[in-house]
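For this depiction, one protein chain was excluded, whereas all remaining protein chains were kept in their positions.
Coming up: chain A.
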Amino acid sequence: MNNNSNKMFFLFILFFSTLISISSNSWFGCWIGLEINLLSFIPLISNSKNLLSVETSLKYFLTQSLASINFLFMILIKFSLLKNFNMNNIISIMMNSSLLMKMGSAPFHFWFPNIVEGLSWMNNFMLMTWQKISPMILLSYYFNKNFLIFMIIMNLIIGSLGGLNQTSLRKLLAFSSINNLGWMIFSIMISENLWLFYFLIYSMMISMMISLFFLMNMYFMNQLFINNMNFFIKLNLLINFLSLGGLPPFMGFMPKWIIINFLLINKFYFLIFIFMMTSLIIIYYYIRIIYSSFMFNYFKMKWVNLLMKNNMSLINLSSFISISSMILSTFIFM
């Protein structure tokens, strides 16, 4: 199944499934959307010529279907058997757990780096951005506050600590995605508008990152130092990684700033501490990737030359967006 038209068909169904899931007024409809999501994603990632991608799609199928079964079961218990429409009780915990597993959030995240390692960059992009929309929105309907705060802390810590020992770029982005999930889940608890804002900016940043790595066909950290990168590519890499880490003049700072503001006003001091410290660890391993690109004397090998191809012309635009979006992103609220 290597045709583009097949992929487009399944992609279309993937988008539709998310829309079904988030716009249904019955829990059953949500579950249907989740199932169709799963079913349409599998053909996108499996490629029968490559054993690794078959194994990856099998793993994905197993975990997601387990989570969907649990989700359906909990919905039926909560709303049909017990007819209990409260948040913050144990059934909410069980519902949230299954949704967290679908998203790839801690403590049920162990499949996520494995699967990310087996996918190509474009499929990773779908997995990290689009697949998170419907579980998050469903999470926002009935969440258990105490449980979720605990999960957020686990997300942050695992996302930062797990990425320290990685050299594969995909696994690094996977762990940073887990970390950002922590921020996003917290923003759900603040306001859904804020979650939308964070999610849009996060997906924009991830898209810039992933498109850069895709064009350069880089999957591992040592590939960053082997080729002879153009100045603009290095600049783009630098800006995008720092933006992903949440450093101020760049785009990624804005949503984190709003969340920190909320935390400070409402006196979540311990939580702020954990948010900050884990962000620092994440920025450390981003900088470890890109430090050679912003030194004057950088390590390069001169016999491999990375030419600036035709499809790389959007790199300048993406750097510009990353720098200037702090201000431009305020227009989203107008």
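In this text, a residue touches a chain if its C-beta (ideal position, glycine included) is under 8 Å from a C-beta of that chain, and two chains touch if they have at least 3 such contacts; residues count from 1.
What we mean here is this: contacts and distances are computed from a predicted model.
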Review point. Of the candidate names "WD repeat-containing protein 46", "NADH-ubiquinone oxidoreductase chain 5", "Mevalonate kinase" or "Dynein regulatory complex protein 8 isoform X2", which one corresponds to the UniProt protein name of the undepicted chain?
Key: "NADH-ubiquinone oxidoreductase chain 5"
Check your understanding: Pick from A:W31, A:W111 or A:F275: which residue touches the chain that isn't shown?
Key -> A:W111
Point to revise | Residue of A:I20, A:I45, A:L72 or A:I91 touching the missing chain in the full complex | key: A:I91
**Study point:** Residue of A:G33, A:P135 or A:G162 touching the missing chain in the full complex
**Key:** A:G162
**Study point:** Sites on chain A contacted by the missing partner chain, in the whole complex
**Key:** 59, 62-63, 66-67, 70, 90-91, 93-94, 97, 101, 108, 110-111, 113-114, 158, 161-165, 281
